[in-house]
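With one protein chain removed, the remaining protein chains of the complex are shown where they sit.
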Amino acid sequence: MKYTPKQAPEGINTSTEHPLKELVLLLGSTLAIILGLIYFVIISTDYLVKYIPVSVENEIFNNKFTNFSAPSAIQELQKQEEYLNDLVESLQVAGEIESHKFKVHIIVNQAPNAFAYPGGNIGVTTGLLKLLDSENGLAMVLGHEIGHHLARDPIKGIGRGVIIGIFVYTVLGIGSDEWIQGLIGELTMASLMSFSRDQERAADQIGKNLIFQHYGHTRGASEFFEKINSTENKFIDSINYLNSHPSTEERILSLKNSMDDNKELKPLPDFLVLDSRS
Amino acid sequence: MILTNLENVPDRKIIEHYGLVQGNTIRAKHIGRDIFAGIKNIFGGELRGYTELLSESREEATQRMIEQANSMGANAIVNIRYSTSSVAQGAAELYAYGTAVRVEE
Partner (left out) sequence: MIELSIFLLLLVVGYIFGHWGEKKHFRSIIKRELEMLHVPVVTLKSYPPLTRDVDGVLVSGNVVVSIDHFKKFLASLRNLFGGRVTSYETLLDRARREAILRMKSSAIEKGAEVVINTRIETASISKNSAGNGNVGSVEVVAYGTALIPKSIYKEQN
């Protein structure tokens, strides 16, 4: 037999499609699917979480994880915590709230912030206590956190995180790669730590109603946001908030009621003003 | 196109040859098969999805090899060999190679 040299043409064993085009297509579809699933998970957990009674929530978070509910270890803060707890209780009485039992904890941190976490716990930073002048403003912040608890927002956040985690590690964990898990991990943390804008607005309204019921007026409701808006560290302080909260201006507008401008504000007790520490 | 892994096509003489031709393909299984395989791993037995995947890949690799041979004007490929390897996690790579020849009619 004779040999006839022939060169095989290109493109049979390879593809001429540009890799970037493929990347965009695949990445786009993946992200779309992931976001769609997360959205679906959020909707369904929000619905299902309603079936976990408050008593069970308290049992899990306060009894199993005792760090959450222990009083402050720092001597000086115990008096302030007592004051805050009394204030929360009076708000509770004013709003006739019987479903929850709340507990306030002071967290030593310069950034003014307040949190609601599962088990009826409310955290308030020393930075926040330094920032505010009136009890009304403080009560608004506490009322806002109470509002989150009444809407079961903290446990919804945990529910979402758990479901997303289960989803990632069972479905995607089979033969997949770290980058997806890392991405979902980030998204889970984000959804765990923050409440959505609608939840924040709803909590604002509940807080406003509570201070109205307790003080008879709503002056001081926007104090926290006005302070944040005007401090020198405005940018840094509001970063804590602006990620998932409605804009501060919007909240000031929804909380101010000009009819109350001439009402009196109750000042904070002296022992609440901390000295140079924190 | 005649395919064989013998040295030559039975009863036919090779007139001309063109050298080596090859075809390869890499296919990945999708997430549905992954999940199913994960579950099947617990019970044991044939992983039908993967079997299908690999035979499809073999088909495609063979097709590509035939395409190369066609472009050279061959009408048979002799001494075909197949090779499977795993180069990417979760994907199967199939490689087929043989000698493209022209046999008498």
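Order of writing sets the labels: A and B. Residues in every chain begin at 1.
Here, contacts are C-beta pairs under 8 Å (C-beta built on N, C-alpha and C of every residue); 3 or more make two chains touch, one makes a residue touch a chain.
Model, not experiment: these values are computed from the prediction.
Trainee: Which of the chains on display does the removed chain touch in the whole complex?
Mentor: Looking at the complete complex, the unshown chain comes into contact with A, B.
Trainee: Check the options A:Leu27, A:Val93, A:Val108 or A:Leu253 and report the residue that touches the missing chain.
Mentor: In the full complex, the listed residue that touches the missing chain is A:Leu27.
Trainee: On subunit B, where is the contact patch with the chain that was removed from view?
Mentor: Subunit B touches the missing chain through residues 7-8, 14, 17-20, 22, 24-31, 33-34, 78-81, 83, 85-91, 93, 95, 97-99.
Trainee: In the whole complex, what residues of subunit A lie against the chain that is missing from view?
Mentor: Residues in contact with the chain left out: 1-3, 5-7, 10, 13-15, 17, 19-20, 22-23, 26-27, 29-30, 175-180, 182.
One rule holds for everything that comes next: only the chains that are shown with their structure count from here on.
Trainee: Determine the centre-to-centre distance between subunit A and subunit B, using the mean Cα coordinates as centres, and give it in whole Å.
Mentor: Averaging C-alpha atoms per chain gives centres 56 Å apart.
Trainee: Which of the residues in subunit B end up touching subunit A in this complex?
Mentor: Counting only subunit B, the residues touching subunit A are 13-19, 21-25, 31, 34-35, 37-38, 64, 67-68, 71-73, 89-90, 101.
Trainee: Give the list of subunit A residues in touch with subunit B in this complex.
Mentor: Answer in residue numbers: 1-6, 8-9, 12-13, 171-172, 174-177.
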